[in-house]
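In this view, the complex is presented without one of its protein chains, the others remaining in place.
Let's turn to subunit A:
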Amino acid sequence: MAGGSVFECKEYLFKVLVIGELGVGKTSIIKRYVHQLFSQHYRATIGVDFALKVINWDSKTLVRLQLWDIAGQERFGNMTRVYYKEAVGAFVVFDVTRGSTFEAVSKWKHDLDSKVKLANGNPIPSVLLANKCDQKKESSNNTALMDNFCKETGFLGWFETSAKDNINVDEAARFLVENILANDKGLPYEESNGDRIKLDQETVAAESKSGCC
């Protein structure tokens, strides 16, 4: 924790969406990130699941990430869009072993941008995750292609991730949070969201608090 400077510590609460096609590994990435666990046996997510990650960002900053793990089936679209409200960041996930899930990325991104915006009207920061990279067959180098795709579709960047082998999950999260914080400069959580959840130190202490910092 921030040592004795608890009272100077700025606390942020960020709602982050995790979206993408069915079975691309959204739940696995979250479980890896929050609980440092991986299992082959996750159940399909119906509706939405939740996770909370508390990050001691630096000695003066505490970040609470509310992760919204949203069911991937297109059919739920109308119903799950209400979950986008007030999000300040997003991961769009696809499965490198299934081409169709990459094709759907633009659709998810477009959907996201049309349903939620930052206060200043800009799209919320989003990061593309190419998951299951441990199962990738060919090691073709398409970095340039992907960089270009991100630029065109408005992603801040992309990461090849593997929830199974714990590759790049923390890095991607750190990258997204950095960008959210940059957007949120001068808007600490208490001032911007005064009437929402009140933090008490006991709860904070009880959460998982490993850091990517």
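The rule is short, and it goes like this: a residue touches a chain if its C-beta (ideal position, glycine included) is under 8 Å from a C-beta of that chain, and two chains touch if they have at least 3 such contacts; residues count from 1.
What we mean here is this: contacts and distances are computed from a predicted model.
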| item | value |
| --- | --- |
| Chain left out of the displayed complex - its UniProt protein name, from "TBC1 domain family member 14", "Glomulin", "RabGAP/TBC" or "SKP1-like protein" | "TBC1 domain family member 14" |
| Of A:D49, A:D111, A:D170 or A:D184, the residue in touch with the unshown chain | A:D49 |
| For subunit A, residues in touch with the removed chain | 21-23, 40-44, 46-52, 66, 71, 73-79, 82-83, 96-100, 102-104, 136-138, 196-198, 203 |
